[in-house]
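First up is the structure itself, then whatever we jot down about it.
Left out: one protein chain. Kept in place: all the others.
Coming up: chain A.
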Amino acid sequence: MSKTTPSQTVGPFFHFGLTDNYEIDDLAGEAAEGERIVIEGHVYDGDGAPVPDCMIEIWQANAAGKYDHPEDRQDKPVDLNFAGFGRVGTDPEGRFHFRTVRPGPVAGRGNALQAPHIVVQIFARGLLQQLFTRVYLEGEPLNDTDPVLNMIEDHAARSSLIARNKGDGHYHWDIVLQGEGETQFFAG
């Protein structure tokens, strides 16, 4: 068995290779099926300072709850106008935003159904390895029975994964790398 190549930081100078020309902040475009939503927020460090040199990538199912991927064998339609991948850099104030479609629920482990969610990875100077997390949407009825949310016993940690509903399809979600309000991250 081969051993994995270790991770190293994305560093401060990734923009010209990763985000200047290859950013995707609008996953939905005009043609994708489903309700448009916007998720926006800030990234903060352990001092509460905004993180201006961060890259955020997201991956999600389409409005029907189907991933555009050969291993998704759920009997649901692929949307040829929705690839499900987004990538943005934070701005000088540490802000980010994505425009996408509200994902449908997807199958979980066993017989579970997962609440609509988006898989998130965070890369930044200072992070030797990316951080993995998920974002859920406040008000989704399936949140109460979602197996991943229910795995998190600490209330504050659990709510750190739920974007606040601001109305009109707008959601606010801050990513706190460390300290008060710290986002719950996964081992990946």
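Note that a residue touches a chain if its C-beta (ideal position, glycine included) is under 8 Å from a C-beta of that chain, and two chains touch if they have at least 3 such contacts; residues count from 1.
In the analysis below, contacts and distances are computed from a predicted model.
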Name under which UniProt lists the unshown chain, selected from "Amino acid ABC transporter ATP-binding protein", "NADH-quinone oxidoreductase subunit N", "Protocatechuate 3,4-dioxygenase subunit beta" or "Nickel import system permease protein NikB": "Protocatechuate 3,4-dioxygenase subunit beta"
Sole contact to the chain not displayed, among A:G46, A:P77 or A:G139: A:G46
Chain not shown: contacting residue from A:I39, A:A61 or A:V88: A:A61
Residues in chain A touching the chain absent from view: 1-18, 21-22, 45-47, 51, 53, 57, 59, 61, 67-69, 71-72, 74, 83-85, 106-111, 114, 117, 119, 121, 123-132, 134, 148, 151-152, 157, 177-179, 182-188
